[in-house]
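One structure below.
This part shows chain A:
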Amino acid sequence: MSGAAVAGAVLRKDLRLDLRSRDRLGHMAVFALLVVALLSVFAPSARAERLAWTPALLWVVLLFTSLLGLARSFQSETEEGAIALLVQAPVDRGWVFLGKAGAAFLALVGVELWTAALFTVFLDVDWSPGLATCAGAGLLGAAGLAAVGTLLSALSIGARFREFLLPVLLFPVALPILVFASKLTAAGLGGGEARPQIWLAFALYDWVFGLIGYFVFDYVLED
Partner candidate 1 sequence: MVATAVMVSVLAVLAWLLWLSRDVPARAPSSRSVGAAALVLVPLWLALVVFYAPLEVTQGVLQKIFYVHIPAIIPTYFGFTLSALGGAMFLRTRDDRWDHLALAGAEVGVVFCSLMLLVGPIWAKPAWGHWWVWDLRLTTTLMLWFIYVAYLFLRSFAFGSDTAKTFAAVYGIAGLAAIPFVYFAVDLAQGSTMHPSDPSREGLPAEMGRTVGAGMVAFVWIFGWLVAKRLELAFLQARALAPRAGEGV
Partner candidate 2 sequence: MDDRIGWVLAAYAVTALVLVGYALQLRLARSAALRDVQRRS
């Protein structure tokens, strides 16, 4: 079985799980709804102020929401004792990482679309001035969070105080995602262009952590 096939199988399995049980996606959606609704209660009423805060707010909401989903990345395998099966896959276990991260990426894109809609409804945000820029930020952000989050989620399997450990591991490492994505989103919302260095750094970050996840997963799954 080729590596890509393994990755595809893992991805499809996770997707099926997500869509069928709707646990992970549903919880993330409700959580995002709650947070955005809450925030909109005391968001500044002046449109300019709100717009100034929106990018940062959006990405903080996405970060916390994604935590919910990422913590579950390996839950099904742990519960069913299926980690051993993953380990036995006769290929580079990095492909397992790619499959998992791919599923997380798709879930996150869904959450982003949902959250963007929430921001439009509750906070009166208009995405049209910079749709392409915001979409790009969203894709790069989802990829980054998926890569780093899947890797770190695997690291916290079986650890005590997992709900505490994962955010502690994730937040400092994911800070660049927040900054890059919110800068790009801000540029998009303002109808302007973002500096190309931000795009480059963002893409590089995603690439680097994708690679790290791929190469390191062999060791992670051993134990």
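To be clear about the criterion, contacts are C-beta pairs under 8 Å (C-beta built on N, C-alpha and C of every residue); 3 or more make two chains touch, one makes a residue touch a chain; residues count from 1.
The set was built so that all candidates are chains of the complex that A comes from, given by their letters.
In this text the structure is predicted, and so the values were computed from the model without any measurement.
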{"item": "Neighbour of chain A by the touch rule, complex-wide, chosen among 1 or 2", "value": "1"}
{"item": "Touching residues (chain side chain A, partner candidate 1) in the complex", "value": "148, 151-152, 155-156, 158-161, 165, 168-169, 171-173, 175-176, 178-180, 183, 198, 201, 204-205, 208-209, 212, 216, 219-220, 222-223"}
